[in-house]
Every structure is written in C-alpha cells, then in structure tokens.
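Take a look at chain A:
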Amino acid sequence: MEILLLIFLPLAGAIIVSLFGKHQQAKTAAFIWSLLSLGFTGYLLDGFDPAAGTQFTVDFPWLLSLGSRFNAGIDGISMLLVLLTNALVPLIILASFSHNYKSPGAFYGLILFMQSGLLLVFTALDAFLFYVGWEIALIPIYFICAIWGGSNRIKVNIKFFIYTFAGSLIMLLGIIYMAQQTPDKTFDLLGFYQLSLSTSEQSWVFLAFFMAFAIKMPIFPFHTWQPDTYTESPTAGTMLLSGIMLKMGTYGAIRWLIPVAPLGFAQWGQTALTLAVIGIVYASLIAFTQKDIKRLVAYSSIAHVGLIAAGIFVWNLQGLQGAMIQMLNHGLNVFGLFFVLDIIIRRLGTRDMDKMGGIAKMAPKFSITFLIILLGTVALPLTNGFIGEFLLLMGLYNYNIWASAIAGLTIILGAVYMLRMYQRIMFGPSADNTLTFADIAGTEKVVLFVVCALILFIGVYPKPLLAISETSTRELIDFVNGKIAGGSPTNY
Partner candidate 1 sequence: MEAVTQSIQGVPLNHYILLSAIIFSIGVMGVLIRRNAIIIFMSIELMLNAVNLLFTAFSAHRGDAAGQVFVFFVMALAAAEVAIGLAIIVMIYRNTNSTDINVLNRLKW
Partner candidate 2 sequence: MNLFYFVAFLSIFFSLLVIFSKNPVYSVLFLIVTFFTFSVHYILLNAQFLAIVNFIVYMGAIMVLFLFVLMLLNLNKDTEPMKSSLLKIAGVVSGLCLLLTLVGAVKSLNVSEPLILKDPGIGLVKNLGKVLFNEFLLPFEVSSILLFSAMVGSVLLAKKDPKKI
Partner candidate 3 sequence: MINLVWLIPLFPLIGFLINGLGRSFLPKGAVGFIGSLTVFLSFAVSLGIFFELNGSVTKSFTIQLFDWIQVGNLSIPFSFQVDPLSSLMLLIVTGIGFLIHVYSIGYMHHDTGFAKFFSYLNLFVFFMLLLVLGSNYVVMFIGWEGVGLCSYLLIGFWFSNPAYASAAKKAFVMNRIGDLGFLIAIFLIFNTFNSVEFAKVFPQAASLTAGSDVITLITILLFVGATGKSAQIPLFTWLPDAMAGPTPVSALIHAATMVTAGIYMIARSNILFTLAPFTLDIIAVVGLATAILAALIAITQTDIKKVLAYSTVSQLGYMFLGLGVGAYTGAFFHVITHAFFKALLFLGAGSVIHAVSNEQDMRSMGGLKSKLPVTFYTMLMGTIAISGLPPFSGFFSKDEILAHAYEHSKLLWLIGVIGAMFTAFYMFRMLFLTFFGKFRGTTEQQAHLHESPASMTFPLIVLAVLSIIGGFIGVPEALHGNHWLAGFLEPVFSASEQRTGASHLDHSTEYILMTVSVIAAVVASFIAYLRYARNNHVPVPDTAERTAFANVSYNKFYIDEIYDALITKPLNILSGFFYRIVDKTFIDGFVNGLGRATAEAGKGLRLLQTGNIGFYIFIMIAGIVALLVYGFYNI
C-alpha cells in the first residue's frame, strides 16, 4: 500500500495546488507538498532492504478485461530513481521560486502531476501500467513547455510531443505483442521475463522498445528534438525533462528492454552501443562551438546520457551500477547547471555567451557553486560525476577497450566545452550587463548549496547509493545472461 501512497501523494498535491489558481502561494504549497513526498521516500528508504528484491508490492485487479493488473513495487533499481524523482522535484520547485509564472496553480500542479506519472513509470511491474505512466508523464511536461515556454515554443513542442509519442506507440506495439504471447494474455512484467520467444521475434520486440527509449533518452540519431525543446522550455520544464524524464528511457532500457528481449539484445545490443558511443563524441563536438548556453548544456546532456546508455548496453555489473549512480548524478548535475544558467539568463536577459563575461568578479559565491557543479559534470574525482563515469568507462572497458577509449574522450571534450563556457561566462573582463550582476541570495543560495553538498557527498561517499541497487542489478544481469546463454527461463 505504500506504493499507492507514494504514487498518489503528488497527484493529490497536484489537485490541491491547482486550486490556488493565480495566487503565487501555489509555489509554497507545492514545495511543502513535494517535501512531504520526499519525507515519505525517506521513510520507504528506511524500511528498504537492498538484498530483498522487489518490495512494498501492491497487486490488485485493474483492467482485467485487458489482462492488466495494478502491479507495482520497488527494488533497488527503482528505489534510486524514486529517490531521484522525489529529491529533485522539491529542488526544481524551489529553484523556480524566483520566477512569477502566470497561473502558478496550474504550473505547479502540472509539476506534481508529472511527478506522479514518473513514479508510476519507475515502480510499475505491469507493462500496461508502465505505458500509462509513460504517457501520463508526457502530458504535463507538454503543457508546461507549451504554455510557459519561449517564443518558438509551439512548433518545438509539437515536434517534441509527436516525436516521443511516435516512439511510445511503437513501444506499445511491442508491449501488446508480448502480452499476446504470454499464456494468459497478461501484461505482467515477470510474465514477459518468463517468455522464450524466437530470436527474430525478440529482435523486433527489442527494436520496438528501443525506439521509445532511444528517443526519450535521447540517443544519437534520435536526439534532434532535445536541444530545441530544452532551449525553448521554461527552466523548470527543462530541469524536469533533463533531470528526471530522460531517466525514464534509461530505466526502461534496464528493466523493460534488455531483460524482456535478451536475444534481441544479443542481436542488436552492439548496434545500440555503437550509436550511444557515437552520440557521446558527436554531441560533445557539437557542444564545442555553441554560443547559446542552454543549447550547449543540452548537447552536453546528450553526450552524458550517451555514456549512461553505453554503460547499460555493455550489460555488466560495473557498467550497470555506473549507469544507476550516474542517472542520479546526471539528474543532479544537469539540474544544477540549468539552474545556474537560469540565474544568469534571468539577470542578463540573454543566452548568448559572447555577451557575458567577468561574472566571477561580481558574484564569488555564485562562481564557486557554479564551478562545483561544473566539476561534477566533467567528472572530477571527489565529485559525484567521477564515480559514475569511472564505473561506466570501466564497464565499457570490460566490454571493449576501444569503446572505452572513444567514450573516454568525453572526459577531455567535456572539459573543453564546459570550461570554455565557464570561461566565457565567468572570466574575462566584465561586460556592461554583468557589471551589476548580483550574487546569489535566498532560495538560490539554498538550492545551490544543497546541490553542491550532494555532489561532493556522493563523490566522497557513494557506497550507500551503490549498495541500494547492487543486488538488483546483479540479479538482473545474471538472469539475462542466463537467457542469452540459452538456458531455459530461470526464475527471476
């Protein structure tokens, strides 16, 4: 029953917050409510046993005529993402305190609504439920971006929506096909796991699921919706998209793609890996010469997610554990980066880094926190990014040294474009508009402090987080490897 509370708590909050309508107190209410979710997650975490597999399960009949049950639960992999979601949402709400969005009730209500959808995705153990969550999460973000976004928002958002939705529909085909193959025509995840389809069937199912996840992450060459959308969305929308929503894709790949179609993975995994690795270098290179800071970070996000995806597709323990912790880290870092950019853009009124410079002199606190977040992104040791990238690259290395070497270029290229951005924004002589740049204060300070503290904490002591998912990832890997090796479906 805890799961139900977890999922529907934000939904209830969404309804309550939406009642605020045009009152700016909506943000306070939303923030308090999201803290409630976070607190509840803490309670769950306290009762969570990493070694015990799926926990807190709820399972009751839902759409029986379709063969779908409301079946949800949390294992180590889900736990980390639930944690990420419920930790980031309060931060995102807090980060948007400085904005006065029109009709805040709707805005913050949508954020909480989306949180519900995301939690449903991360905990669903039934394919149909998973799909429902998947689409539920898409609707609020569409409205957030389409209503509160930049000038070009409508066109960009239609592309984003149709693109991701097309991917989802292809996945739905795969889900329905899988459900038809199960003996009792149900959507149960474990039922999917037990199936032993032929290689060609699994290949098709793999490709169908892969399309949805690849677009959502996004992996090269399915990424072109992303920079535009990130650039045009309101900052809170960008944070939701990049911080949490794209983890739906990576999470899906771990739980719904590879174990569901192991033979398809054996067939196509290498292709997927190649795409991911190409994406790393490709996006990094593009980020080199971007002048729009939001777009630059958007491309950097493609590169980093490419690395996570690569870590998943090598399918070994280091890679997968690296991917798990890096999902968390990337969520945190990219949130921090976008928040920092938001502060800059709000104060300077431009996204063009050529018109910036010398901010470090005006705002020392800001420059330090920015630097820490940046270092987390470029994976400096003792920041969180290092743990993730180290494990990911190690996982890649265990697969193939060249994959590791090419993906490792992200270490160099990431430093190049990130430092270039930092230099252009923070260093150099002050431009006219930066002379009056105010240092961070109030909620900005709180948010940035929390983010920096988390970045350093995870970097220094990642063990508890790694421990949460280790058993689950190991079991999943063993299960899939057993199936690929041709054994009869072992119990999972």
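Convention: contacts are C-beta pairs under 8 Å (C-beta built on N, C-alpha and C of every residue); 3 or more make two chains touch, one makes a residue touch a chain; residues count from 1.
Criterion applied: all candidates are chains of the complex that A comes from, given by their letters.
Since we're looking at a predicted model, the values are computed, not measured.
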item	value
Touching candidate for chain A, same complex, options 1, 2 or 3	3
For the chain A and candidate 3 complex, residues of the former touching the latter	159, 162-163, 221, 223-225, 282, 285-290, 317-318, 321-322, 358, 360-361, 364, 368, 375, 380-382, 386-387, 390-391, 393-394, 397-398, 401, 404-405, 408-409, 411-412, 415-416, 419-420, 423, 426-430, 461-463, 466-467, 470, 474
